Structures are given as structure tokens and as C-alpha cells.
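Only one protein chain is missing from this complex, and each of the others stays in its spot.
Right, subunit A next:
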């Protein structure tokens, strides 16, 4: 599939046309470093001073490269499509070959980094519960109202959160029934067929 770059990104990357191929290589490495460890303004400043251009242009150029590499790795773009896409930007043949080499060598790495960057949904960590029975309140004595109070601990990466939930026994039974039905769905022949084909 073709990778489409917006006009802004084409403008940012057009800055790279004006510089030497060696500088483009340098920028490629800076882009990879910023993917791995995050970017620092100092690098941009020193590059900007050397090239006598404003810092924003350097930053945009690097960010454009980062975007190009990320999108290509994300969609697993083939060689031909990548070259087509880069051709649109109007770089020299040498730069195109360099970018292709950069992409191919680091595609696996970039995909691993991106897997870690995307924050996943909170996952279950722990569930604490208690069974309370309300016997009386200010307005009404001699009641029996059982309630199950739970605290659900979730974790997403490094931060953990907790939510307090409350239910009456009938709803709890319904929840249990629904979850057991969900577990049983894993054992149906339909699911098994699909799992077999994925493996």
C-alpha cells in the first residue's frame, strides 16, 4: 500500500533536499535515536548551528523522518512502495537508497519500540471484595440488604489504579454467569477453527 504524506510533512522533509546526503544520513541516525530514547533540543541546536538554519527546520526535518520510518514500519511497506513514496519527496538517488537501507535494517527494531510505546488498556491485577449486610438505617429498622463491595485493582504499564464497585447478589450471579459463558465461548468449534488457522 502507498504511504501518503500530508503537505506539512512534505514541506518539512523538503528541507532535507537542500542539504548534503551525509547530513541526511546524520539526520537519519538522529531520527532513530529519538525513537529509541527520545529527542533532546541540544542535538537539534548543534545541528542547526552547523548548517546555519533555524532550529525548528532541523526539528521538523527529523520529525518528518521519524514519521516516515514509523509509518513504513507500521504498515510493513515493501521496498517498491517505500521507494515510490520517497520519490515523491524528490530526493537524490543516493538519499533514496540510504533511506531504504535505513528502513530495512531497522524495521524490526522500530516495530518493537512501537509495540512498547502504545499504551495498552488497563489490565486486571487484583480484586478484593467484602460481603456487607445492611441491617438498619436511620429511616427503617429491621432490614436485610446484602451487598457485595469490591475494589478492582488495574494496572496499565507502571501506573495502577483502583475502582470501587458495588453489587447486589443477584447482579453478581448474573456477572458470574456471563463471564462463564464468555469462557465457554473459547471452547466452541468456531473459535477452535480460527485458532487452528492462526497457529
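A few notes on this one:
FYI, a residue touches a chain if its C-beta (ideal position, glycine included) is under 8 Å from a C-beta of that chain, and two chains touch if they have at least 3 such contacts; residues count from 1.
One rule holds in what follows: contacts and distances are computed from a predicted model.
UniProt lists the omitted chain of the complex under the protein name "COMM domain containing 4" (options: "Calcium and integrin-binding family member 2", "tRNA uridine 5-carboxymethylaminomethyl modification enzyme mnmG", "COMM domain containing 4" or "Proteasome subunit alpha type").
Of the candidate positions A:164, A:183 or A:198, contact with the hidden chain is made by A:164. Checked against the full complex, the candidates A:76, A:114, A:149 or A:195 give a single residue touching the omitted chain, namely A:149. Residue in contact with the omitted chain (choice from A:114, A:135 or A:176): A:135. Considering the complete assembly, subunit A touches the hidden chain via residues 128-130, 135-136, 138, 141, 149-151, 162, 164.
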